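Scroll down for the structure; my scribbles are underneath it.
Removed: one protein chain of the complex. Kept in place: all other protein chains.
Going by the order they are written in, the chains are A and B; count residues from 1 in each one.
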Amino acid sequence: MDRQIKTLQDKNSYLDLRKQERVTLLEILDRALDKGVVISGDIVISVADVDLVYLGLKILLSSVETMERLRGAPMAGAQEEPT
Amino acid sequence: MTMNRTIETDSQEAFIEEIEKVQDVLPKRIDANSKNVEKGLAKLVLTLVELIRKLLEKQAMRRIEGGSLSEEEIEGIGETLMKLENKMKELKEIFGLKDEELNLNLGPLGDLM
Partner (left out) sequence: MKVYAYGIINSNPEGIVLPIPFKEGTNSGMDEPLSGLGEASVYNIPYRDIAVIVSELSDEAKEKTDTYILEHERIVERLMESFTVLPMRFLTVFNTKEDLLGMAELYYEDFKDNLARLYNKVEFGMKVIWPADTIKQRIVDVYHKPEGDGLASYSQSHKTKHNVSISTESPAKTFVKEKFQEHIIEKEFQEEANRCIQVVDDYFNRIACEKKLKRLQTESLLLNASYLVDKDRQNEFKQAFEQLKNAPSDLKFLFSGPWPCYNFINLTKKPSSVDYFNTEDMLNRLLAQQGFAQERNSV
């Protein structure tokens, strides 16, 4: 299914796509933001927990744009067909 | 080659709303000028007081449930809890703090209350 939308012909399905992307992003954030192998301490310069929470907002804002740019190229994780 | 990862839901909006509440994406950075520092300290102190107050309240309810208290004791507890709650309301007003502000995010432990 070609997910590239060149015109806003079908506004509803476009909005649905944005919602779907948002859900995808939130699901990724729910995992990668503070799960997995979590190393803290001096050897790691990953940002502190507070900053990660703050970053959550920036990630949401900028990654939606990134998603739109990436659309067309295969993205990790196929989009679900509309149910 | 692409992962067959699916994300399936019939209620995108509902989940977006709830998950965003949990992820709490609002910035938590505190601006450290003197007014805010005062308020920040008050917030911290009141948060801890609120925690203790809620713990005491819960403890009291458990005892009432257990049926081990006399009428006088219930009266006494009621008075104290009432005064505590009113005092907290006063303090919150004085410092201009809302209930939602009196919470601590403990990172991996989630929120204090």
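In this section, a residue touches a chain if its C-beta (ideal position, glycine included) is under 8 Å from a C-beta of that chain, and two chains touch if they have at least 3 such contacts.
Quantities reported herein were computed from a predicted structural model and do not represent experimental measurements.
Although one chain is hidden here, its contacts on chain B can still be listed: residues 1, 3-11, 14-15, 18-19, 21-22, 55, 57-61, 64-67, 69, 71, 74-79, 81-82, 106, 108-110, 113.
Although one chain is not displayed, chain A still touches it through residues 23, 25, 27-41, 43-47, 52, 55, 58-59, 62-63, 66-67, 70, 75-77.
Please note the rule applied: only the chains that are shown with their structure count from here on.
Rounded to whole angstrom units, the spacing between the C-alpha centres of chain A and chain B is 30. Contacts from chain A toward chain B in the complex involve residues 16, 19-20, 22-24, 26-27, 29-30, 33-34, 49-50, 53-54, 56-57, 60, 74-78, 80, 83.
Considering their complex, residues 1-10, 12-13, 15-16, 19-20, 23-29, 105, 107-108 of chain B touch chain A.
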